[in-house]
Structures are given as C-alpha cells and as structure tokens.
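A single protein chain has been removed from this complex, and every other one stays in its place.
Now for chain A:
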Amino acid sequence: HLATSLPLPSERNHLRPRIDLVVFMIDIKSKYSLKNVETSLAHVDASFFLGKVCFLVTGVGRVNACSIETNAICKLGKAYCSPVLFCELELEGIRVTTAQRLLRMLQICAGHIPGVSALSFVSLMRNSDDD
C-alpha cells in the first residue's frame, strides 16, 4: 500500500489488511520529504515501533543533490528505535537488493519466519557503545 502521508484516508479502512511493516521513504534531495515523514510518524501507533517500522532513504547516489544530513536521519532512526536503510533507486542492482531486504524484513514482521520476530530488529539496533 502506497501512501503520500499519514494518517491513511479513513474511507478505505475496511479494505485494508493488517499492516505488518511501515517503511518511511525519505528522499535525501528533499527537505520536504523529511518533514512529511516527521509529521506522519506522529500518527503511528507506538506498538509499531517494536521492529515494524523502518526508514528507507533514497537518492543517496546523487551526492551533489543532498538536502538532508545523514546525521539528522540517523538521529531520527535512533529516536524511534528503527533501522535506517540507504539506497539509490535509479540503479537497478541496488533497487533489487533493497527490495529483497525489505521483503525479508516483512516476512519476519509478518511472522512467517519461525524463531525470529520483529523484536529481533530492536535488539540488533543497539550499538556497542550504548550504555
């Protein structure tokens, strides 16, 4: 399900299946994109932040066009305990790999992989120099 922002339009509530993973896409070339994600985050139920949210930063291949500092994004990821993935959609190889990663994450979040749950992401996120 693709949406431009949250909250999702309520008229489609009855048509929507259970949501297992929310991927926030941030275009590194657009400050507006980051702002949009930040406002949308407020509409996500807290339970999602136990591994069912991830940030996907696109457009990192065009170094000259970056409008957002990666620092800011990493801070966002830390604040919401969610992984941050970087990719460049214009390159087919990276696009395919990223899609495969997301699919893997989705399988875990949906409970399709026995023995691994979304909570694993949260523990994997901890840095060795944290506390």
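The rule is simple: a contact is a pair of C-beta atoms (placed from the backbone, for glycine too) under 8 Å apart; a residue touches a chain by one contact, two chains touch by 3 or more; residues count from 1.
As a convention for this text, contacts and distances are computed from a predicted model.
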item	value
Undisplayed chain, where the name is taken from the UniProt record, one of "beta-aspartyl-peptidase", "Mediator of RNA polymerase II transcription subunit 17", "ADIP protein" or "CENPN protein"	"CENPN protein"
Identified contact with the non-displayed chain, of A:Arg12, A:Lys78 or A:His112	A:Arg12
Residues from chain A at the interface with the omitted partner, ascending	1-5, 8-9, 11-12, 15, 30, 32
